[in-house]
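Only a single protein chain was left out; the remaining protein chains are all shown in position.
We just call them A and B in the order they show up, numbering each chain from 1.
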Amino acid sequence: MASQVVNPQGAALQQDSALQHHFEKAEQQKDASTIGMWVFLVTEVMFFGGMFLAYFVYRQWYPAAFAAASNNTSLWIGATNTTVLICSSLTMALAVHFASLGKQKLIVLFLLLTLLLGSVFLGVKGYEYYDKWVKHEVPGHNFDCRDEAGKPCEDAAHTPLFFALYFGMTGLHATHMIVGAGIILVLIWKASKGAYGPAWYTPVELFGLYWHFVDIVWIFLFPLLYLIDRSGAPK
Amino acid sequence: MASHAADTDTSKHSHHGGEHHIVPKRIYFAVFFALIVLTWVTTFVSRVDLGRWNIFVALAIAICKASLVVLFFMHIWYSSKLTKMIISCAVFWLILLLFITMTDIWTRNLMGVPGR
Partner (left out) sequence: MITATLPEKPKKNYLNQTEGLKSWLLTHDHKRIGILYLMGVTFFFFLGGLFAVLIRLELATPAGDLVESNTYNKFFTMHGIIMVFLFLIPSIPAVLGNFLIPLMIGAKDVAFPRLNLLSWYVYMVGGLFVLTVLFFGGVDTGWTFYTPFSTSYSNGYVIASGLGIFIAGFSSILTGLNFIVTIHRMRAPGLTWFRLPLFVWAHYATSMIQVLGTPIIAVTLFLLVLERGLHIGFFDPAYGGDPVLFQHMFWFYSHPAVYIMILPSMGVVTEIITTFSSKKPFGYTFIAFSSVAIAVFGFIVWGHHLFVSGQSVYAGMVFSILSYVVAIPSAIKVFNWTATMYKGSVRLTTPMLYAMGFIGLFTIGGLTGLFLASLGMNVHLTDTYFVIAHFHYVMVGGAIMGFLGGIHYWWPKIFGKMYNEGWSKLSAVIVFIGFNLTFFPQFLLGYMGMPRRYHAYPPEFQVLNVLSSAGASILGVGYLIPFCYLLWSLKYGPDAPPNPWGAATLEWQTASPPPTENFPVTPVVTQDAYTYTTEEVVHVG
């Protein structure tokens, strides 16, 4: 692939960041870094997995409470936010794509778009949290779960479990996104200096893996938290 | 010292799938389109009463979406066997955690004795 490095300093940056002393070849280094990131993602899978376990246990025991609480989340906000996050995954994949081709301006553009879409997601999440706070659906703080008609939720005594998992899981997810946003800023700064190109774009690629992983977590959180018993059919 | 004759063996130069394979943009757009469609499918299907099958359908769709992201956005389709093995281990261990713990939850009351 033809290198599109415009900035000669960028080329120097690419060379400097290349081979670390304990590796024999650049290919070995890139391969090792990629595997390292995947092993890290394994730990993240297990980390989120523990909360998925608690979710499954309590959903099994309190299906009515979980259904009632889930219906108090906004289906359309959730689906739209999911769409936003998937868009950010696309822009991230494209950012990696252009990094491998050395198209400097496009790298920066798509990283910015990813950051923007991620921020929209977080903003919407923030609004949802605020909404729950106002509606007394935060466990431990004047908790009082009520449905749209104002009646107490079915099996209200166990709804705090749902909301605790809601906040725990989406909160952990959001924390990962905030950390990701910070890293994107660093990547944007370095990309704007021409640091990435066909010779070396590993940080962008590895961050892409992280970002896609965060997306995958949400792909599971959405149905589990937002889509329980949405048909409204009598049981 | 030793046992090391000058032998240029290749344990380090093993072949790793297509690490440098550049995925064409159209694949990304196709996957993106599929993900969006599946998102809205799962949203609308959730409003249909399928009884106890709702969760299985929702999870099946989620697994499809996650697979698309892993295979194409994360390049697993083009990656080395080691990378594929690592992800398989993650999925397998997660299922281990969930399934084995649930066997306790599911079988606790089988004997009809409280707490057993």
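Here is the rule we use: a contact is a pair of C-beta atoms (placed from the backbone, for glycine too) under 8 Å apart; a residue touches a chain by one contact, two chains touch by 3 or more.
The model shown is predicted, which means the values in this text are computed figures rather than measured ones.
Asker: In the whole complex, not just what's shown, which of A:Ala54, A:Leu106 or A:Ala181 touches the removed chain?
Answerer: Considering the complete complex, A:Ala54 is the one touching the chain left out.
Asker: Of the residues in chain A, which ones touch the absent chain?
Answerer: Residues touching the hidden chain, for chain A, are 21-24, 28, 31-32, 35-36, 39-40, 42-44, 46-51, 53-54, 57-58, 61-62, 65, 139-140, 157-158, 160-161, 164, 168.
Asker: Footprint of the hidden chain on chain B, which residues?
Answerer: 1-12, 82, 89-90, 93, 96-97, 100-101, 103-108, 110-111, 115-116
In this section, only the chains that are shown with their structure count from here on.
Asker: Cα centroid separation between chain A and chain B, in whole Å?
Answerer: Spacing between the chain centres: roughly 16 Å.
Asker: For chain A, which residues are in contact with chain B within the complex?
Answerer: Its residues touching chain B are 1, 24-25, 27-28, 30-31, 34-35, 38-39, 41-42, 45-46, 49-50, 52-53, 56-57, 60-61, 75, 78-79, 82-83, 86-87, 89-90, 92-94, 97, 100-101, 208-209, 212-213, 215-216, 219-220, 222-224, 226-233.
Asker: If we count contacts the way the header does, which residues on chain B are in touch with chain A in the complex?
Answerer: Touching chain A: residues 12, 16, 19-20, 22-23, 25, 28-29, 32, 35-36, 39-40, 42-43, 46-50, 54-55, 58-59, 61-62, 65-66, 69-70, 72-74, 80, 82-83, 86-87, 89-91, 93-94, 97-98, 101-102, 105-106 of chain B.
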